[in-house]
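For this depiction, one protein chain was excluded, whereas all remaining protein chains were kept in their positions.
For clarity, chains are labelled A, B and C in written order, and residue numbers in each chain start from 1.
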Amino acid sequence: MIPQPFDYYAPATLREALAMIASGEHKILAGGMSLVPLMKLRLALPEHVVDLGRIPELNYIAESGGVLRIGAMSTHHDIESSAAVRAHCPLLAEAAGHIGDAQVRNMGTIGGSIAHADPSADYPAALLALETKIRIVSANSDRTIDAAEFFVDAFTTALEPGEIVLELQAPVEDQGEGYCYEKVPHPASGFAVVGVAVRVKKAGGKIAMARIGITGMGPRPFRDSMAEKMLESGTEIGQATQSIGQGEEANSDLYASGDYRRHLARVHAARALRTALTRAS
Amino acid sequence: MATTVSKPDLLVGKSIRRREDPRLLTGTAIYLDDIKMPGMHHACIVRSPHGAARIKSINTKPALDRPGVAAVFTGADIASLGAVPCAASLPGLRVPHHHLLAQDRVYYQGHPVAVVVATDRYLAADAADAVEVEYEPLPAVTDPEKAIAAGAPAVHPEWADNIAFTFHQEGGDTAQAFRDAEVIVKQRITSQRLIPVALETRGVVADWRPGEKSLTLFSSTQIPHLMRSLVAGILGMPENLLRVITPEVGGGFGSKLNVYAEEALMAFIAKRINKPVKWVESRRENFQATIHGRGHVDYFELAAKRDGTMLGLKLKLIADLGAYHQLLTPAIPTLSVLMMPGLYRFKNVTADIVGVFTNCVPTDAYRGAGRPEATHGIERMVDMLARELNMDPVELRLKNFVGNDEFPFPTATGLSYDSGNYAAPLKQALAQAGYPELRTEQAQARKEGRLMGIGIATYGEICALGPSAALPAGGWESATVKIEPSGKVTVMTGASPHGQGEETTFAQMAADALGVGIDDVLVVHGDTAVVQYGIGTFGSRGTAVGGAALFYALEELKAKVRKFGAMMLDTDSVTLSGGACVDEKTGKSISFAEVAAAAYHAKKLPPNTEPGLVSTHFWEPPNFTFPFGAHLVVTEVDRETGNIEIKRYIAVDDCGKIINPLLVAGQVHGGVAQGLGQALWEQAVYDDTGQLLTGELTDYAIPKAHFMPWIESSHTCTPSPVNPMGVKGVGEAGTIGCSPAVVNSVVDALAPLGVRHIDMPLTPEKIWKMIAQGGQA
Amino acid sequence: MKLTGSYTVPGPRERAYALLQDPAVLAQCMPGCEGLDRIGENEYAMRMKMTLASISGRFEGKVRISDANPPESFRLMVEGSGKIGFVKGDGLLTLSPAHGGTSVRFEGDVQVGGTIANVGQRLVETTARMLIKRFFDKLAAAASVLRATESAAD
Partner (left out) sequence: MKRTISLTINGKTYTDEVEPRLLLIHYLREVAGLTGPHIGCETSICGACTVLVGGKTVKSCTMFAVQADGRELTTIEGVAAADGKLDPVQEAFWNEHGLQCGFCTPGMVLSVKHLLAANPNPTDQEIRHGLDGNLCRCTGYQHIVNAVKAAAAGKGGV
């Protein structure tokens, strides 16, 4: 279990890093919780590795103007334990706390995780429910897209060669919003067999706003806007979640079939919504 | 000379923290991979990615051309060496020649094909990647039932039916019992293939000393002395020139109760390259090439009267052996047959085993080795009978247990159960659980639509393996006790503990027997050049057999010490206490150091006494021991997801006398974790072509801390008459008692839906489907 | 592993069928394919570099077309092996006219071995389906381009 040889670069600034990766020939090491095992298994054979771990300007969490900005190299532990995230986007902190295990959360970064786009990763459900924007830069471009556009397919994102995730921008959750991340972890890997992130707002005893992001079920994370609309128009939770994942492809493996995953998405969406409602004021 | 010596408290029976621990807690213990030697090379093994294939060609040149590579070996290089040994023998057993490296074919994924040796493990890995092997894939079969069906691919072309052996055992008159039956319950019950997953993988360091033509082999093994004999045999070298040293071993669970190709291979390589060589298994190799456990398809039939009297039991056991026999592979299912009657008074049993070759890594002893399968079977069958008779499963068990006055009890499978009070742990578990209240709670839960289950399993196991007649290489164990000239005590045991804690329990025994402090005792094991001889640690035998050998060695040594003490104190008899010989009449005493000095200086000897204070005892047990117990599990099944929650886990085990309760609790907890692993999560899955789909710990789930319930562990104590300490052994109890209790509990939870049986592992999706389909699998 | 699915390709059935038999088109559409060289009747040697996020591996293998029943159906066999494992896919492709073009239905069996099977079990099926989807997406694009060229030529 020995990786193949590679050249290693550890730029100290973002500008330096972007210049290095401009050719698109470099593999980016952003924590390495997925990449390093793949390299050890020799499933990943990069010749040039650029480590973003020494660029302080990629590691920050700050709230301004109603937007929580999270630098791409913030670790899961940073996010899980950040007072700002807990105050402004508690859903994201909750999802971060479900990732892997303590050691993985200490090393893994949000930028690395979403760029890898594992279909069973935890963040995407929360990012979709939070309507997060993702800022992507390269040596000569700077664009910001919706999380929903970012996740294209299994292991496939909107990132072009030479681009990296710079920052996540999540709108600050309103006071009084309810949230919940419900996860069915794989007993061995800890990856989400299904993960459901929800946000709700109540008004007059009814659901005024609902956001549902789902990961693990299909090849890419998705938001179930039909269920959201049904909830917002007064449909009761059990019924509104009945059709979650309809029309979406569902992953199937030794542990859980596609049908079961779809069923779990529905059950856990309902549970997450109920928890979120109890948390909403 | 002191004149008063207070009698110290005895240590046996006390929870003493372990003497092994300081080195383990500080990271200073030396495991196999910590061994370094000047000039040491590293080996990396090229393994078959196919389940079955013909090797068309191997090109080692690209590997040999790489930096640091000393040699590459293939099947041709070792063809004349002996085979990987199988010590089990059964009438008509087919034994394929198990070469150290594949010859013209590979028979399972992970089959070693070539070995690359380089100066560093990174370079060895690079070079192994460069070896070019051309395979012609062949049809494979990985399911034992498919393997014996007509038209299945032959694992070994010479045996088209894939049958390695058949074995028939009968006691009483089963046919008559089934004619007399008023109720017959039948069920196919599987015990899935499991991967032992010792946290430390296997490893070997071989060091050839050309000047002496001797070889030192470091191996992470449970059986250093057997390893020495068997590896010497493979290599054709004199056994006295081979030394096996077992460093700290990071868990075995039976997977290191074996001699694998790699031990002999590394020995061969060290000699060929004239350098020490190390090989450490990767986790994937550990999954693909170290033995698996279980792998049973069992067809049970139970005959009974309507009043619950059990009359007869039939078993057809299809055992998935894998592609080869490892050390004990074919013997493991025979242990299941021996224990198939459980704790019940069956007079009539019939068993037929079909041992089947498959294109999988061999199965062999994994914690419990044959007994968990047997117990799972009988305990599921008894629950099914209870349901059929509409009887409480407790009542049915109590009605059929062997009675307390029936010991030694001759079983229909030819064993003699040593001692028992089978109702005692069951009653203790019921009392602890509040059984009647639990049933009331369950009735209420059912009214509310909740799926609550109460599962009971009682078990018996065959331990202290075991009389030499029952084990191929002997079933005795040995111990040497020395009082050094300084008066300190050294114990050398042939058992080779690897986490069980005998460095502590044996020190407790020696300290008590000799009347010295525990810190004056050192327990040494795991080096064939130091320890007189031994069999090893497996089958819950470390204390029950190794401890008994120590007991007698201590008795003999005490007698000798007393002789010296009496001579020196000029009295008739002395007692040993406080590190001294004491003349109880006068109160005078003489320290062990003084006695030892006299014994070694030998200026004056007691009559008919040799110098020195050393005693060695080889102990042959007269019988196995038969621990037993009852586990009670309360579960609740999530109707929506099929998820199982364990609400309570009660384990009452009777392992006879207990030397160190803390360590016994540890054995029970660890055993339960492995039983629970089988019940709920673990399963080695091969696809039809022989690909191991659960190839890493990312897919094969062993219990994590938060998977485990709180285990309420307690004991009853029925001493064994087999050994002088009255101990029975506890290493496997938890594993054996656990899985049937859990499955009985979940089946009980789902009983309102008509569920009668579920095969392990009880994955949430399996349960969900059963619920969704109204109880049908 | 059984895989089934259906995709719509623009253009009439005959042309879709012809595209699927054309090694140049196959090479262009098969994800990571670096070239097909004819080695026999309807049989090609294939070089492939698979890249999927961080995972990458080179494969060498064969593509074979058999049981041709134009324009309705044929069998496509693809096999490849490399350091990270081996893949063998064997499928029946059935073409039928559909609204907006031709519906191509496939029913196949995919076997995966080696490291990718031992450690990638969790993702093998998802990935296989994604690669098939990419193939048909590219095929549809190729068909559109072809149609556009044909229209331009008309």
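Quick notes
Just so it is clear, a contact is a pair of C-beta atoms (placed from the backbone, for glycine too) under 8 Å apart; a residue touches a chain by one contact, two chains touch by 3 or more.
Because the structure is a prediction, the values reported are computed rather than measured.
Within the entire complex, contacts from the absent chain reach the displayed chains A, B. Checked against the hidden chain, the listed residues A:I21, A:L41, A:A170 or A:A197 yield one contact partner: A:L41. Summary of contacts with the chain left out: across A:N59, A:S113, A:S189 or A:N251, the touching residue is A:S189.
Of the listed positions B:A71, B:A544 or B:A673, the one in contact with the omitted chain in the full complex is B:A673.
Of B:G499, B:G565 or B:G737, it is B:G499 that touches the chain left out of the display. Residues of chain B that touch the chain left out of the display are 17-18, 20-31, 33-34, 121-122, 197-201, 248-251, 253, 280, 282-284, 498-501, 662-663, 665-666, 668-674, 696-698, 702-706, 708, 710-711, 734.
Summarising the interface, chain A meets the missing chain with residues 1-8, 10, 29, 32-33, 36-37, 39-41, 49, 51, 53, 77, 81, 100-104, 106-107, 188-190.
Basically, only the chains that are shown with their structure count from here on.
The chains that touch chain A as well as chain B are C.
Sorting all chain pairs by how many C-beta pairs they have in contact places A-C at the top.
With each centre defined as the average position of its C-alpha atoms, the distance from chain A to chain B rounds to 44 Å. Averaged C-alpha coordinates put the centre of chain A at 32 Å from the centre of chain C.
Chain geometry summary: the mean Cα position of chain B and that of chain C are 50 Å apart. Residue positions 129, 284, 693-694, 698-699 of chain B are each in touch with at least two other chains. Residue positions 42, 186, 189, 254-255 of chain A are each in touch with at least two other chains.
Residue ranges on chain B touching chain A, taken from their complex, read 121-122, 125-126, 129, 282-284, 640-641, 681, 685, 693-694, 697-702, 704, 707, 763-765, 768-769. For chain B in complex with chain C, the touching residues are 49-50, 109, 129, 284, 287-288, 687, 689, 691-696, 698-699.
For chain C in complex with chain A, the residues that touch the partner chain are 52-57, 83-84, 115-116, 119-127, 129-130.
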